[in-house]
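Every protein chain but one is kept in place in this view of the complex.
The block that comes next holds chain A.
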Amino acid sequence: MFYRRAGIRHTRYQDERQIWPLPFDRRLALLIFLLAIFAPLLIDRLYLVSYLLPWVIWSTAALGLNFLMGGAGQIHLGYGAVIAIGAYASVHMVRAGLPFELAMIGGGLLSAAVGMIFGATALRVKGLYLAMATLAMQYIVDFVIIQFPAISGGTQATLQVPRVSFLGVEVTGDLAPYYVALLICLLVTLFMLNLRRSSFGRALAAVREKDYAAAVIGVNTFRYKLLAFWVSSFIGGVVGSVLAVCYYRAISPDQFHLDLSIQLVAMVIVGGLGSVLGSFFGAALILFAPILLNQFFGFAASELGMTISTDLRSHVPLMLYGAMIVGFLLWEPLGLAKIYANLRNYFLVWPFRHARQ
C-alpha cells in the first residue's frame, strides 16, 4: 500500500533497472537526501557534530567493508588498520603541504596498496584462515604505526591535522566537515547502489557464491578477489582521511585498534551483509545503542529510584549490546536491512497479500 507497487509497469529495461524502480522509494530517498543536506538547519549543532557527523563517516566505512564482506564474500578483521593507513598517510601528506583533495586520494591509494598485499592471502585461504590473515594485518599495521615515530609522531603522541580546505572551502567549524563527509558518503553510496546492477558487482557476487562456477563463465576469480580488496581498501583509506580531517582533527594510534575493526564488522553484520541501507542501519545501531542504553540506565537510576551501582551502569549497556549482536546472528543473520525488507515486502501489496509481485 504505502509503496504503491500496484499498476507500475516498466516498458523499458532502463526503467526496470533503475536504482529504485518504485516512485515511492525514489521520493523516500530524495527526502532523506534533503534531510541530510538541511540537517544543520534542523538539528542542534551539538547533535550534528557529535551524532550525525560520526554516523555519516562510520556509515561510509561500513559501506566500504560491506563491499568486501557482502559484495565479494571476503572477511576482513583488519579494516581499522586500513582506515589507519589512510588517516596517517593523508595527514602526513597534508602536513607536507599537499592539498587535502590529493591527500585524500593519496591516502586511499596507499591503503589500497597495503590492503591488497594482505588481501593477496585471500587467493590462497578462505573463511577462518582469511580472518586470521587480516587480523595479522591489524596487528602489523598497529605495530608499525606505534614503533615508527616518523609515522605516529612518537609513542603516545597525537598528530595534529593542520587547517585544510576542500574544493576551495576551508574545512573548519561545524558545517564544512559535515558536508565534506556527506559528499564522500554520497559518492560511496552511489557506487554501492550501482554495484548491484553492474557487471562488476555481479562478477564479485559470483566469486562470493561459487568460485568454480564463476571461473566456468569466464570470471577470473584471482583478479576479482584482488580487485575487491583494492577497491574496499581504497574506500577505507578515503574514509580514514575524512575521519582524521573532519572528525578527529588529531589522530593517535589508539583510535584505530582492533576494537574499531570489530565494531565495523559488527556494523556490517548487524546492518545486513551486502545491503547499502543496512550499512547505515548498522552504523547507527553500533554507534547509538550504547549511548541510548547508558541514558536509559541513567534515567532508571535517577527518575525511577532504582539503585544501580556505577559499575553496573557502565557495564550493562555493553553486555546488552553484545547480547544484541549475538541475537542478530541467531535470529536475523541478514540484519536490520532484512527486517526493513520484510516490512517493505509486506506493505508493498498490503492489504492484498495474494497479489505478490
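The rule we apply is simple: a contact is a pair of C-beta atoms (placed from the backbone, for glycine too) under 8 Å apart; a residue touches a chain by one contact, two chains touch by 3 or more; residues count from 1.
In the analysis below, contacts and distances are computed from a predicted model.
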### Query
What protein name does the UniProt record of the undisplayed chain give, "L-lactate dehydrogenase complex protein LldF", "Tetratricopeptide repeat protein", "Oxidoreductase" or "ABC transporter ATP-binding protein"?
"ABC transporter ATP-binding protein"
### Query
Looking at A:Ala89, A:Met116 or A:Leu227, which makes contact with the chain not pictured?
A:Leu227
## Note on the structure
Only one of A:Ser198, A:Ser314 or A:Asn342 touches the unshown chain, namely A:Ser198
### Query
Touching the left-out chain: which of A:Ala39, A:Val219 or A:Val245?
A:Val219
## Note on the structure
Against the hidden chain, chain A presents residues 13-14, 17, 187, 190-191, 194-195, 197-203, 205-206, 209-210, 212-221, 227, 231, 274, 357
